[in-house]
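The complex appears here without one of its protein chains, the remainder shown in place.
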Amino acid sequence: MWGSNARSAHPIFFHHILKGIHNGARMYCVDPRRSDSAQWADVWLGIDVGTDIALANAVAKVIVDEGLHRLDFIEKSTTGFDDFVESIQSYTLEYAEQTTGVPGDVIREMAIAYATAESAQICWTLGITEHHNATDNVLALINLSLLTGHVGRYGSGLVPVRGQNNVQGGGDMGALPNKLPGFQDVEDHEARGKFEAQWGHPIPAKAGNHLTLMFEAMEHGDMKALYVIGENPAQSEADVGKARRIMRGLDFLVVQDIFLTRTAEMADVVFPAAADWCEADGTVTSSERRVQRVRKALEPPGDAKTDVEIVSMLAAELGYSWGLPKAEELWDELRSLSPMHAGMSYQRLEDLGGLQWPCYDEEHPGELFLHGRLWEDPPRGRLAPFSPIVHAPPVDQLSDEFPYRMTTGRHLDSYNTGVQSGGYDSPLRAGGTIDVSPEDAASLEIAEGELVTVSSRRGSLEAPLRIDEALRPGLVFMTLHFPDEADVNQLTIEAWDPQSGTAEFKATAVRLEKAAL
Amino acid sequence: MDLKFHDVEPTPAERTAVDDAVGAPDSTWEGAEERSADDLRIARGGHAARAQRHLLLPALAAVQSEIGWISPGALDYICRRLQVPPADAYGVATFYALLSVEERPGCVAHVCDDIACRDSGGTAILEAFADRDDVVPSPCLGQCDRAPAAFIQRAGSPDLTLAPTAVSEITAALEGAVPEAELPNPTPQSDRSGMRVLERVGVVDPSSLEAFQASGGFSALEKSVEMGAAAVIAEVKASNLRGRGGAAFPTGVKWEGAAREDGPRYLICNADESEPGTFKDRVLMEGDPFGLIESMVIAGLAIGAEHGYIYVRGEYPVATSRLRSAIDQCEAAGWLGNDVNGTGRRFSVEIRRGQGAYICGEETALFNSIEGYRGEPRQKPPFPTQSGLFGKPTVVNNVETLLNIPGIVLGGGEAFAEIGTKDSTGTRLFCLSGSVAVPGVYEVPFGTTLRALLDMAGGAISDIKAILLGGAAGSFVGPDALDLALTFEDTRSAGVSLGSGVVMVFNETTSFVGTTRRIAEFFRDESCGQCVPCRVGTVRQEELLARHLNGADLDRSLLDDIAAVMADASICGLGHTAATAVRSAVDLGLLEAT
Partner (left out) sequence: MSDVTITVDGRSVAVSDDATILDACRDLGQDQPTLCYLENLTPVNACRVCVVEVEGSRTLVPSCSRSAEEGMVVKTDSPRVRLSRKMVLEFLASSVDLSQSTEEVHSWLDQYEVDVARYGPQVTGAAPRDGRHAGHHAIPTGLTAETVDQPVKVDNELYIRDYAKCILCYKCVEACGEDAQNTFAIAVAGRGFDARISTEFDVALPGSACVYCGNCIGVCPTGALQFRSEYELRQEGLWEEDEQTVTRTVCSYCGVGCNLELHVQDNRIVKVTSPMDHSVTNGHLCIKGRFGYDYVQELGDDLASTPIDIVLKRARSG
């Protein structure tokens, strides 16, 4: 587990991990905090925030130095090994210990355990990806799996766990600036042509902007209207004050949501939507690429309409008569255009409790894991490339003025900005606290429950202090669940990863002071 | 594990008690007070941390013993140390009668009012202390030959057994007085010629390894090493030695079964002698602790175990301290440890103390108790020789069974089989108590009649009304059974059982309604509560007797139904036998006579 507190953020996924642990699996957990997940680990490695690449490269160097890398797999199925080995030479255990804070002998222990395990997985979530160098972080972990052959085999693999019930499905359906449904490239003439023929309309031939670039375009006045569906950027963006300023500058803002969110409050037009998981029919795709049915159990309130109804009515206003297609009809059209979904009829999804893509025809059982092709002889398709990666510290650097490293995460009972989870009364709800180590609480002379002013280079807020022994001196923690109480994204930095567009929510430099009464 | 603890600190004394029992903590994650630099960067909370659970009962017992009760702070600290969920630890603590999770007086007297003691002054003592919260009734304390008995738990000091005792002595003990150590004759049997198991008891100094060796101690072990494991098992099989704990399973077959399975294997000496009326194992442990250790080493090497446990009753402080001293001496002399007497073989012995739960004498409940779980029996199969302690092949033998082993090794299995009868070989210890002239432990060859046995003890004090054979889990027989030959086969055909060797004699002064109700109470108190037949059946049985005592006709058909479901559908032997004594009392008309 690397940068993931699945025990709290993905509790039922963690049930499966626990089954493995009870069957004898060992777990190493890399996390700045000794999180609930880390408490189950055979060894917890408490690294400094944003030093994952230094750790991963040092692990790689141990594996290579000890001769534990899997040369047959590397030679047959990968490229760039020699360059990679050269790139990690400076990542000695001494360097890693100094950079990450984790004792070198423990790094070595984890490296050997990972390399010598019969099967091993690396699971991660936002602790890896909410950094300015998110893609590099992921590539550094991929390097480890390629070194050891822990990929493309039953029981081994790379497991990024998805944070939302259909973030995978959104991508599957082409809700990406450069993709059509089924991950077909929008700039691929043949693929695009297939959709144009089906839809009877040309599709722009160029990849669009991702969220972060869209904000840049809005800031520069290149983008003047925005249609937001089921997203709350007025609270979820890093450096949220700036994001709100930019959105206020739009000519026209449409929001389609089941809530009147902060973003919706800013909109010119709001389309009240039905909740897709219980007031409409359709499918979602989970973290394990499993497509499953959602079904209507409730009548939506008031004038709220399903997303299909809203889009169809909007199309009608724009002069296109789509009628009111049923969810299954839309799905069948998708199956006719996206080969990886072709075998997933509603009937099969019903009978089998979902199917994992790719599923090319109605006889296909779906795929339990990907990249098995790398083990074929010879490997099918493109060989897997090693990626030489260089450690780069968080952008928001610590200083005398901002000496504490703040990181963010989720609580078990709450979710994202709290618009959904805020609706029920949870006996566990801790509220928007600033969590600090017992040592820091003592040296700041602030007691539990007292208000603290937390300031970053971008903003400041007040939150009650909570003492958490999972933290060490210098490391503080907040959740993003309570923006109305403690608007944590006033503090975070919008420095973002150029490849994924994700901002560095996980590493903010802050100052703590007892709030004035 | 992501355990949730409470913000209750242990007192320094509680911390010390726990650390003395399980070792000092390695990190703040396990309860150390100061966070070290390493604690901020690494923590080991996985399989190794969870593998300490077996220390839970010793830790709880240590706090009980030192502090007098287990406070929330102490429980919290134990749970941090051993990575046990607090609710689980509480569930374990509240399972045992000797542990308290509520603050109570530092000294508490457990006064026996069980079947042997109740009419010998036990009930009267309890009545005298009726208004005190530091005197509570107790099930049988295994001192039936010196009734009435009391067991004193003393916070911060060693526990005491008082037997025979009186109100004044208990009052003094609760105020801190320690009576002069005085052990009566451990066996009153004058003719020692046929003794095999009791041979050293009362003759050889139980505190001295030298004395033990001078009396031939460890010669059987040396011979068994020369013979080799397979030959030892063959001799034990040839001896037809059967278990003395009650179930009478052939010991050699058990050993062979475990030796056949893949290791690691464990040996457990079941010394949780708690069957009302039974005290022979206490006498053996107090009188020949080295003999028991020798027997265990022979057994351990024969089955290929490297570690053995003696699970000894918590109410046996003298036996425990003598065993502990014997183990220390044997370790120092190389009879136990990584190289047993230069053989290159490894065998160690560890004492685990029970904390007041009759059910833990059931072998699978005993496993759970050692592992740090509630002492609830497991469903069999799988049998212990395949999957026992920690899920590994395990041999469980009773103290008396094990002490037969050296004689078999030295004299051969066939010679042993010559003693007694064909199906009941060797000698047997019987615990005589109640209305006999000289109560105590007697060793006789199998096949001796009940009458001859009673004669050895000077006969009954007055006309025998009934004899309880086999303890609370056994049966009453009438005076017409005096010519019964005491063998497994004769008792079985008579529909009774030798059980743990209890022979308790009652005359016309006995209140059988009271005695029978006490047996029903005993099973209701000692049922672990896991399975419905026993958990509720023991309550309904006691209520039925209470109704009868209040004048109602005895509802025989309901009693039979309750007895049937307990015997047929309970998980373990406790439930299976919880109604036999009561039913036999009814059958003999003992309840009507009073």
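Per-chain numbering from 1; labels A and B assigned in written order.
Keep this in mind: contacts are C-beta pairs under 8 Å (C-beta built on N, C-alpha and C of every residue); 3 or more make two chains touch, one makes a residue touch a chain.
Keep in mind that what you see is a predicted model, and the values were worked out from it rather than measured.
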item: Listed residues A:Met218, A:Ala234 or A:Ile258, member touching the removed chain; value: A:Ile258
item: Hidden-chain contact residue, picked from the options A:Ser286, A:Ser338, A:Thr433 or A:Ser456; value: A:Ser286
item: Candidates B:Leu55, B:Leu209, B:Ala357 or B:Ile370 - the one touching the absent chain; value: B:Ala357
item: Touching residues (missing chain, whole complex) on chain B; value: 1-4, 6, 72, 75, 85-91, 94-97, 100-102, 136-139, 356-357, 374, 379, 381, 521, 524-533, 535-540, 542-550, 552, 555, 558, 561-562, 564-565, 567-571, 576
item: Residues of chain A (touch criterion as defined above) contacting the omitted chain; value: 9-13, 15, 18, 22, 161-168, 258-259, 275-279, 284-288, 290, 292-299, 301, 353-354, 412-415, 419-428
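Definition applied: only the chains that are shown with their structure count from here on.
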item: Footprint of chain A on chain B - complex, ascending; value: 1-3, 28-29, 35, 38, 40-48
item: Residue ranges of chain A in contact with chain B within the complex; value: 7, 21, 24, 26-27, 34, 36-46, 101-103, 106, 438-439, 469, 472-473
